[in-house]
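Of the protein chains in this complex, one is absent; all others appear in place.
So, chain A:
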Amino acid sequence: MASITYKGHEFEVDEDGFLLRFDDWNPDWMEYVKDSEGITDITPDHQKILDFLQDYYRKNGIAPMVRILSKNTGFKLKEVYELFPSGPGKGACKMSGLPKPTGCV
């Protein structure tokens, strides 16, 4: 598996650029990922979604369903896509350090 060094941190990632370990996450990871996800600046709106994903994952051990994400953050799916062009899975979950989405995606 590849590892990435960014601002002195080393991140182990898979071929899709997801962190292999949630515990490796730190704020610099978001800085590193945002370019490849088509995001120029991490706004408070971005941060709200990323924080919610991390809280939910710590508490429940899974990523939230899209409807739960929308309901809790108040962002409609369309707005989530405006913030994260690759969408809540590939974009937001990757930035927040959650495991790669699985199943028939």
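Structural remarks
Everything that follows uses one rule, which is that contacts are C-beta pairs under 8 Å (C-beta built on N, C-alpha and C of every residue); 3 or more make two chains touch, one makes a residue touch a chain; residues count from 1.
By definition in this document, contacts and distances are computed from a predicted model.
Not shown: a single chain whose UniProt protein name, out of "Protocatechuate 3,4-dioxygenase subunit alpha", "Quinol:cytochrome C oxidoreductase", "NADPH-dependent glutamate synthase" or "Dissimilatory sulfite reductase beta subunit", is "Dissimilatory sulfite reductase beta subunit".
Within chain A, the residues in touch with the undisplayed chain are 20-22, 38, 57, 60-63, 85, 99-100, 102-104.
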